[in-house]
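With one protein chain held back, the other chains of the complex are shown just where they sit.
Letters are used for the chains, namely A, B and C, taken in the order the chains are written, and counting of residues starts over at 1 for each.
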Amino acid sequence: MSQPKNFGFGEDETLLRDAARKLLSDRAGVEALRRLVARDHREAYERAVPPAPWDEALWRQMVELGWTALAVPEAHGGAGMRMVAVAALAEEAGRAALVSPLLTTLAATLVLRAADGPGAGAALERIAGGAAMALAVTDADGSWEPENTSVTARPGSGGTRLDGTAWFVQDARKVGAFVVLARAADGLGLYVVDADAPGVTIVPDHIVDLTRDQAHVELAGVTVAAERVAAAPGGGDAALRAALPALLTLVAADMCGAAEWQLHTTAAYAQIRKQFDRPLGFFQAVKHPLVNMMLAADQARSLVYNAACAIDTEPAEAERAARMAKASAADMAAFCSGRSVQLHGGIGFTWECDVHLWFKRQQHNQMLYGDAAYQRAKIAEVL
Amino acid sequence: MSQPKNFGFGEDETLLRDAARKLLSDRAGVEALRRLVARDHREAYERAVPPAPWDEALWRQMVELGWTALAVPEAHGGAGMRMVAVAALAEEAGRAALVSPLLTTLAATLVLRAADGPGAGAALERIAGGAAMALAVTDADGSWEPENTSVTARPGSGGTRLDGTAWFVQDARKVGAFVVLARAADGLGLYVVDADAPGVTIVPDHIVDLTRDQAHVELAGVTVAAERVAAAPGGGDAALRAALPALLTLVAADMCGAAEWQLHTTAAYAQIRKQFDRPLGFFQAVKHPLVNMMLAADQARSLVYNAACAIDTEPAEAERAARMAKASAADMAAFCSGRSVQLHGGIGFTWECDVHLWFKRQQHNQMLYGDAAYQRAKIAEVL
Amino acid sequence: MEARRDTPEQAEFRQYCRRWLEEHRPAPPPFRLPEHAIEVMTEEQRAYLARWQKQVYDAGLIGCDYPKEYGGGGHQGFQRIANNELALAGVPYLLNVIGLGMAAPSILHHGSEEQKRRFLPPLLSGEEIWCQGFSEPNAGSDLASAQTSAVRDGDHWIINGHKVWTSLAHFASWMILLARHSSEDKYKGLTYFICPIAGAKGVTVRPLIKLTGQTGFNEVLFEDVVVSDSLRLDEVGKGWDVAMTTLLHERGAAESAGTGGGTSLEERLEGLIALAKRMKRRGRPAWDDAVLRDRIVQIAIRVEGFRQTFRRARVGALTEHPMRIPLSSKLLLSELNQDLAALALEIEGAFASLYLGDAQAPDGAEWPLAYMNSYGITIAAGTSEIQRNILGERVLGLAKTK
Partner (left out) sequence: MEARRDTPEQAEFRQYCRRWLEEHRPAPPPFRLPEHAIEVMTEEQRAYLARWQKQVYDAGLIGCDYPKEYGGGGHQGFQRIANNELALAGVPYLLNVIGLGMAAPSILHHGSEEQKRRFLPPLLSGEEIWCQGFSEPNAGSDLASAQTSAVRDGDHWIINGHKVWTSLAHFASWMILLARHSSEDKYKGLTYFICPIAGAKGVTVRPLIKLTGQTGFNEVLFEDVVVSDSLRLDEVGKGWDVAMTTLLHERGAAESAGTGGGTSLEERLEGLIALAKRMKRRGRPAWDDAVLRDRIVQIAIRVEGFRQTFRRARVGALTEHPMRIPLSSKLLLSELNQDLAALALEIEGAFASLYLGDAQAPDGAEWPLAYMNSYGITIAAGTSEIQRNILGERVLGLAKTK
């Protein structure tokens, strides 16, 4: 199967992307973002229970616009759009450093889409209907290898009984349910668990990133009914592996959008800010790093669209393409974030300057699903 | 044992260094160097047998000044000077991109000094008397691990019989004898073999570096008398290992001297050459790389003197310090060489510009005794 | 990999190219061919390669996308395929590399109807070789400070000056020449000419030697050289704009010049990986060294990134600023080639010391040669430093560094 010249990015994708950019700049611009998460530094970092603020009205609006249904197959009431569309939306979310369970829910969707259990379809329908969900698949070492899940699934009265803890769960306090990976006697399964189900305890982490919340989710004798089993034992890791390229592409796309914001914000500053009686941008020590930011962002972005397109049209190429996109985007994000602070000079080091919000989001993105070196090691295995 | 504050670099070392710098700039300056090795590009690279020109008169003068006897213990008619002195001399040789078996002979000296065989002392006395010698210890894979030597030593009539080939022998056509590492039944030994001994064939390599010659030395039934055995079987690898820190420091020092030449030559060019109606040095795209060259050169040089000083006063620290020096110098050399060409612009790409002579010498130095990544892997084993 | 983007029509053409190249692969010459076209020096090399280019042209693999009336094939998106197949086939490179990569697009965009009809056909067929006259001894990076003068004299111009970096000038019938007709304005004072070289009165071509020890570029001196005004490209004072077009289209030239003839970036990457699997490091294949492997994968990612960025450049919806990608390709490609070759030298270890003519040299000493030559590309036609200025100023809108 061959890839379309334009990455499959056509009319619909352009419309979606432009609509998203407009809505987010209207409803989730820098000012709104600051009010939401950075009004006060003590509030943000010094509370015993870290805050997890988000704009639920904006969420409802995104649901109405069908963003949560984007990746849900039509058979389950979704739009069943291609990965290039999902990537474009993720890119806009990153550009706005969006505080929302949107990407988390899209990630859950991509996994559920690949799962064949009785509960998968129902969960997808809930998502299409506006439910936010998060993956709960990572172990205490922060490993992204499914085998390592520390949650166990055993037959119990009235269904499957889950015990253990899922770590590094994204936006845990913004979602209504978790898609939990657990080890049963005969393999790994995926289970849909409501956040308020008996036996579920959400323990918030204190994190650097102000645009997300993260937690570990403790499961003590949580019962999951048969119709909530998204992937029967033995099918869970298969579903995760099938969805992995899409998960990597999703976060890489977020990084590309965020990097564009960093690039343009820093370039704009270099145009107006004067030092030694000249605009900063006159100096090659500022100009050339900005150009290097642009070049790095372009590489990552091209690889993201290639990966998205491969997921849509060339599955055999997808994992390699997606790992390349994530590796490229992670190194790019580290570089662009550092320069966005450094090139802003003194003001860039302050809380009042916006750059730290993207700096921190990127740092968080870099390690999600494994950092650049990890992805490269995986790529080397297939070169 | 603690290191002296000044690295042990005192009066004598300063005098030696300054004398060396003067002699080499008088007798082996850039003009002389060009006449010697770069008069004609076809001559340099297109002859069936690559040339190996050198200034034997200058060699005799260096012998008179006692440079070859520098590292020879006083017991064998040498000056028995410390490694800091040897490093200082190597630094000047690198600064001048000196065409001479001097460093090769110093390397052989450092190994012989560590060898306990009957022939070691005699060989050291020959060197003190002005004989040039080279190490022949590397196998066909270019490995610097003694175990891998592909030369064998067997009892023969009238002494030991050597067979096999030693590869990547430096300045092979400028020396009178080789210190050959060979595997005997009961371990590795070191044997002093005259270049014109029966059974010795020197096969010149065509190499990039214009300031050296290199060859593989074929040994077919070469007989070595007992008094020419520098290290009896079992003692050869010990001697090489003992000398290794000094060998690494020697080549790292050469790189530091060469880098200083590259730095000052390129900076001088940036002072006078104009582009866009300004001196090149005005542009941070030129200025900052030049500063980075300087910073890298300073780091390597400090590590070289630390390594030399450790060899003299703190043997337990010597290997680690020397590997750090070589690793730092190799990366530094690659960076400085590249910038010295790039920052010279169009002229830097031509044969008529001097920079390629140092560029090529540095490229050769980088891999001698193992490149930066190899040294770091060795360091990691002891961290 | 390339093939997956073909339309049915293109796929058919690709098959045709493949078949033709298999059937017409020329016998290897009895003499050594240099690494790439811009190093060709001897008459026998020239004759051999000129014959080959004519054959390839006649077969329809050159100028595929150029209009028929200018000697082209009148197709769309065929040249990429032909280039790709030419590279894969490992046949000799095309001799008229400056003409194809730089002169042809400049003439196509800025030339008069007459000029296009007169110059493009023999350029594409290789019957007339072209060279470039931009750089000067005192205007390396700073093209716009060119001092070679063009003085109007009725229907003619009198050219005086000195150009360097002029690859292939010793075989060239024509040069694309950037000259100064007025000293009033640095940029508007420049005019662009098609200047006769071979046999032209007052033109002297002298070979220069590269740091690799190889020839392949020249300096050209002009003493009262007479050029008809009909050889002026675009208007008087438009020289800088035409030169920008030339440099924009240079990528092709840069790539083939940068990398040893026909070999593509992908092939060089494959060569690098093969080298790592072949060379020994601490007794095992260098490929088993995780640190080297990680760096090889970094290069592989940059190669794929370049390929995909080039692909994205053709998708309007996914590119904001129109010049953002085009202006970056020469910079990216030349530095990528440099880093790729440098890594190869590290993989080679001691063998990196071996050079042309050495039996033990891996890949015939391709890598040390490619590494040294890579500086020609990061320097020529606007150094990497200048490329970054251009990107910062024209794409990011930063203040001019001047």
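Quick note on the criterion: a contact is a pair of C-beta atoms (placed from the backbone, for glycine too) under 8 Å apart; a residue touches a chain by one contact, two chains touch by 3 or more.
Small disclaimer: the values here were computed from a predicted structure and weren't measured.
Asker: Please pick, from B:283, B:335, B:349 or B:369, the residue that touches the omitted chain in the full complex.
Answerer: B:283
Asker: Among B:19, B:238 or B:379, which one is in touch with the chain left out?
Answerer: Reading the full complex, the residue touching the unseen chain is B:379.
Asker: Hey, which of A:23, A:44 or A:242 is the one touching the hidden chain?
Answerer: For the chain that is not drawn, the touching residue is A:44.
Asker: Which of B:67, B:144, B:167 or B:305 sits in contact with the chain that's absent?
Answerer: B:305
Asker: Can you name the residues of chain B that touch the chain not displayed here?
Answerer: 1-7, 9-10, 13-14, 17, 263, 267, 270-271, 278-279, 281-284, 286-288, 290-292, 294-295, 298-303, 305-306, 314, 321, 324, 327-328, 373, 376-377, 379-380, 383
Asker: In terms of residues, what is the contact footprint of the unshown chain on chain C?
Answerer: 289-291, 294
Asker: Contacts of chain A with the missing chain: which residues?
Answerer: 41-42, 44-46, 48, 50, 138, 141-143, 145, 148, 167-168, 205-209, 214, 274-277, 283, 285-286, 334, 338, 341-342, 345-353, 355-356, 359, 363-364, 367-368, 370-371, 373-374, 376-377
Convention: only the chains that are shown with their structure count from here on.
Asker: When the centre of a chain is set as the mean of its C-alpha atoms, what distance in Å lies between chain A and chain B?
Answerer: Centre-to-centre distance between chain A and chain B: 54 Å.
Asker: Averaging only over C-alpha atoms, locate the centres of chain B and chain C and give their separation in whole Å.
Answerer: 39
Asker: Among the residues of chain C, pick out those that touch two or more other chains and give their numbers.
Answerer: Residues 385, 388-389, 401 of chain C touch two or more partner chains.
Asker: Which chain A residues sit where two or more other chains touch them?
Answerer: Answer for chain A, listing residues that touch two or more other chains: 283-284, 288.
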